[in-house]
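Missing here: one protein chain of the complex. Every other protein chain is in place.
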Amino acid sequence: MGLAQNVVFGLVTGSYIAIAAIGFTLIYGIVNMINFAYGEFITIGAFVGILASGTLSLPLPIAALVAMVGGGLVSLVLARGFFTPINHTGPVPLLLTSIGLGLALRNAVRLVAGRGARYFDTSATTYRFEGLPDLPVGSVDLLGNLFVTSLQLVVVGSAVAVFLLLYTLLTRTDVGIAMRALADDEDLARVRGIDTQRVRDSVWMLAGVLAGLAGVLIGIQTNVSAGIGFSFVLQILAAAILGGAGSPYGAIAGSYVIGLVLALSTAFLPSGMTGISSAIAFLVLVIVLLVKPSGIAGREVREA
Amino acid sequence: MSLLAVEDLTKEFGGLRALDGLSVSVDRGDLVGVMGPNGAGKTTLFNCVSGIVRPDGGAVTFDGTDVTGNSPEALARAGMIRTFQLTRELRTMTVRDNVRLAATDQPGERTLPALLRTDAMESREREVDERADELIEAFELAHLADEYSANLSGGQRKLLELARALMLDPELLLLDEPFAGVNPTLTRDIADRIRELNSEGMTVVVIEHELETLTDLVDRLVVLQQGQLLVDGSPETVLDDERVVEAYLGG
Partner (left out) sequence: MSVVDRLPGGEGERAALIGGACVLMAALFALTPLVVALPSALYVFFEVAILYAVYGLLVLGLNLQYGHTGLINFGHVVFFAAGGYTVAMLSAQNPFAGIGLGYPWVAALVAGVLVAALLGALVGATSLRLRDDFLAIATLATAEIFHTLFVNFRGIFGGNVGLSGIPQPIAALATDGDTTLLATLLFFGGCVAFTFAAVRRLTDAPYGRVLRAVRADELVARSLGKSAFSYKMQAFVYGAALAGLGGGLFALYSGAVAPGFFTLQVTVTVWIGMLLGGAGSHRGVLAGLAIIMGLRLLSRFALDVTPVSASAFASIRLIVIGMILVAIVRYRPAGIWGNAEELGVDS
């Protein structure tokens, strides 16, 4: 397989991680918490999508919309029930609560849905780029037999659409501008008369919508099981911190870095070692924390 | 002989010059007041001197040694102790433990003596307890000794911080607004104690922007403006200085 093919895989992985990482980092920036239950938000979104497309036989785009709405509602309800009441206690109790909630949700899903994996009923068209010349550099072939599937295009296209909508939301709408103000300086935002709780609710909702979409896209690319979101949460976290925790644009950049690191390390590691590609992603995270803890675009997380 | 000397000290925060080539020195046994409007660089001066922030340029000399950029713990051990503008009592510790903590040369602060509970640790701890109780008594906190310091009033916290600082027997005591938020009676009380410490030989530098309290207290006033030295002299000369009048009253 050529290098270009792995870049394609990396871009696809980076795309769904980016959609999730935006939601994750918005919660971090505005609610000021690391939400470990975010993986379960993704799982729940994916299952809502499976139900909508499988049981209700809705077409996939509609099922994805249902998953997004479902994800948004679940996120808001969980936040109202578990996080908002202890908002004032600081980042550590919030982090601990999210770990407990995540554990409970993951096992609740497992209890209801069982341990098996489910699949979206999709059909994909594969576009092959035949006749590309081999471009070997040492033992690595740069081009090779490149192919792209329609599903991969859907994932990347959804991500680009999300980025554009996010930009519009954050720069053109009142609620988006309020979100940015709150992330910058909470006291100042309050003085300016921003209803901070309403903004937080919108962020939870938005993060849930993004988790729902990410869940469906991950489900399309792989499968859906009770542990699916949890298996991505550390990568999402790595992407968000790499991009500078709290910065949505940074999170997008961080996600593609993580996606490419995952795909390329899989390609270049000797077979039998490919399992450590996730370790490499975490290694990137640890190195970022140690070398430039503020990330690509972010703020200081080291003590004075 | 100067105990503390600051030369050409510079510190920038995000393009803003908090300290701009400030030079000032404090002699052993002095009681010096530092004043200036908000943003003049008073607290930044303390932070640079006490090692909490590293100055961008210039030098700090303490007792003849260059201590620029030394850590707060090293400076504290060398005999320079500071208090904070917003009191930083250890809220989750009792008044007694706040004061005892500050004790120096306690071998029981190292793992092995603590595990073995050595005689050296215990005899030192008896001295520490005694001295801490003396200070708590002297600062009229005895009835609160076993109270968690989170439960203290603002004035009591100021007293506690002072008592804690004295536990170290500092050569140089840097007090950042010891009278802020304190009622008039307590202000007089704290001022008396500072004067007493000074007359016993301790060198004290006090930041304050309440003009009257300070001019009554100190022998010498240093006025800062925009990170630079505006005037340095006896309270009378400083108060008569046109630039000070302008900075304080004219603005």
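Here the chain labels run A and B in written order, and each chain numbers its own residues starting at 1.
Methods note: a residue touches a chain if its C-beta (ideal position, glycine included) is under 8 Å from a C-beta of that chain, and two chains touch if they have at least 3 such contacts.
The shown structure was predicted, so the numbers you read here are calculated from the model rather than taken from an experiment.
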{"item": "Of B:Lys11, B:Lys42 or B:Arg100, the one touching the omitted chain in the full complex", "value": "B:Arg100"}
{"item": "Among B:Leu90, B:Ala138, B:Ala180 or B:Leu229, residue touching the chain not depicted", "value": "B:Leu90"}
{"item": "Per the touch definition above, residue among A:Ala4, A:Leu103 or A:Leu169 touching the missing chain", "value": "A:Leu103"}
{"item": "Of B:Arg54, B:Arg126 or B:Arg243, the one touching the omitted chain in the full complex", "value": "B:Arg126"}
{"item": "Sole contact to the chain not displayed, among A:Val77, A:Ala124 or A:Ala279", "value": "A:Ala279"}
{"item": "Where the missing chain touches chain B, by residue", "value": "50, 52, 71-73, 76-77, 81-82, 84, 88, 90-93, 96-97, 100-104, 106, 108-111, 113-115, 117, 121-122, 125-126, 128-129, 148, 150, 164, 168"}
{"item": "In chain A, positions touching the absent partner", "value": "34, 82, 85-86, 89, 91-93, 95-97, 99-108, 110-111, 115, 234, 237-238, 241, 272-273, 275-276, 278-279, 282-283, 285-286, 289-290, 293, 301-304"}
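The rule is simple: only the chains that are shown with their structure count from here on.
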{"item": "Centre-of-Cα separation between chain B and chain A, whole angstrom", "value": "49"}
